[in-house]
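The chains shown are only part of the set, and none of them has been moved.
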Amino acid sequence: MVDVVTVGEAMGRLSSQGIGPLRHSAALDLGTAGAESNTAIGLARLGVPVQWVGRVGDDEFGRLVISTLRGEGVQVHASVDSSARTGLLVRERRTAAVTRVSYYRDGSAGSRLVPADLDEDAIRGAEVLHLTGITPALSPTTHATVTAAVEIATSAGVAVSFDVNYRSTLWDPICAAEAIRPLVASVDLLFAGLSEARLLVGEHVADEDLAAAVQALGPSHVVLKHGRLGASSRVDGDAFTSGTFVVTEVDPIGAGDAFAAGYLSEWLAGADPAAMLDTAARCGALVVSVDGDWEGQPTRSELTLLDADDVHR
Amino acid sequence: MVDVVTVGEAMGRLSSQGIGPLRHSAALDLGTAGAESNTAIGLARLGVPVQWVGRVGDDEFGRLVISTLRGEGVQVHASVDSSARTGLLVRERRTAAVTRVSYYRDGSAGSRLVPADLDEDAIRGAEVLHLTGITPALSPTTHATVTAAVEIATSAGVAVSFDVNYRSTLWDPICAAEAIRPLVASVDLLFAGLSEARLLVGEHVADEDLAAAVQALGPSHVVLKHGRLGASSRVDGDAFTSGTFVVTEVDPIGAGDAFAAGYLSEWLAGADPAAMLDTAARCGALVVSVDGDWEGQPTRSELTLLDADDVHR
């Protein structure tokens, strides 16, 4: 039995090489992507038994998704959908500072996920169900699947963790807010960036009131992420702030997914809120100082790499 | 003004490196693909003014398609469709002998081509309109576009060339035959493999009767392709056979597109049918002895590379 179940779309990832317009790249590096599967990998590396639920096509990208997740120690509960292709995510490093992401996921296998794809027993037996705001955006059936998963978890007393992860290429802010707010009512632990939090509670809320405003929607535990500045949390009535870890940012993508993995691993271990923030912020910082969306996520013993010398030999 | 107009979908091309399942490839080589655009490049290399008509997305793959075709000297008449992505073609060399191709082209920009995208004046001013059986398979609007193009050409006395190019991943043989047969009635010059010819005239027709049976559907000029064995043609009542060019087959894809380019270039030059077959077969042979769908296509002076020594210095 696993401690965490997560549900979402994982895709083939095609990343241009070097810095510049993608069309000048002789080849695109091949890998996998997906916010929930990234977090699943992060949890597995930190020693947490975790299941990822999704749907892939009967094609090489789908087989790559499955072998990568299994290889990383994630328990894969995947339907193979022979009527649709595995989605693709395309990454371009347009300048040293700007990364552009686009998708080939309309009608993808992952977007055809249905509630019946869930492994109800796994959810009921877990400690946490972790979801993101991407999955409900993909299609009516994925939306229904997320809703069903939350109901299963709630009815079984399993905590629900939710990372807002707003994607402007998938839907507009109003649709997103309408879809996400009802889910948030059942959420115990919520992760959001500042603008994502405002999407839920309104543009007018001041920075210092955001966490409390989000709490009012349901989650007793609210974590706000501030990019390279670290993160803060509000747990019931108490506020906490992470330290800041200064790293060379090699690839900005995946920080939030790693952060969630770090946070959940400490929550499962019964750590205090400050330790949750510390581990989470370390995970986020480590993943941006490595190429790839998830490749840089740490094992438990690697959490201290941020404190280390530059050469180990 | 151009001599040839061709209409179709051009896509981003992602090819696995080395031989084996695509998911074991660290990166996918980036290029472009598309039967009609391949033939357009072949014609341009042979010195024939040619226009390619299509639709691409407002994305890097679309920009790559346009810059590649323009760079090769093709006149590009392309709509940029900001509501759809440029299609993708994925190539895997599963074994030394088996290449597998799959597509991300459902709902692609190229499949949203409409009759209004055509450049009527260019067609009317050309000598030949060249089409393939792929375009009508993509969507109702591409089908309508092909039909409209044929009508413009026919009414202007412009010859119509058609390469059957049956793709089993796009439609089944019955649909294909039903859609293609009406077009063939207006075709002057038709290219087909043996099984493609049978798709049009029935399974029972003997090899030696195929060309005549296809002629009966309309085209006065029928060219049958026999892979590495070369090709044959029937022009009105006369039969012709190409020589055979023995090459090391490096990449089987694109032979037919190059063949059509070679054939049309001689037709435009007023060559005799034997010369048309000879140039066409050389183009086909040269493209399979080079990596890539179209990269190996020859200029006029390179047609004799097949007769050459192994080292030129």
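By written order: A and B. Residues from 1 in each chain.
The working rule: contacts are C-beta pairs under 8 Å (C-beta built on N, C-alpha and C of every residue); 3 or more make two chains touch, one makes a residue touch a chain.
Note that this is a predicted model, so its numbers are computed, not measured.
Of the identical chains in this model, 2 are shown in place, and the full complex in the file is built from 6 copies.
Everything below uses one rule, namely that only the chains that are shown with their structure count from here on.
With each centre defined as the average position of its C-alpha atoms, the distance from chain A to chain B rounds to 44 Å.
Those residues of chain B lying in contact with chain A across their complex are 14, 17, 21-23, 25-30, 59-61, 63-64, 67, 85, 88, 90, 92, 102, 104, 106-107.
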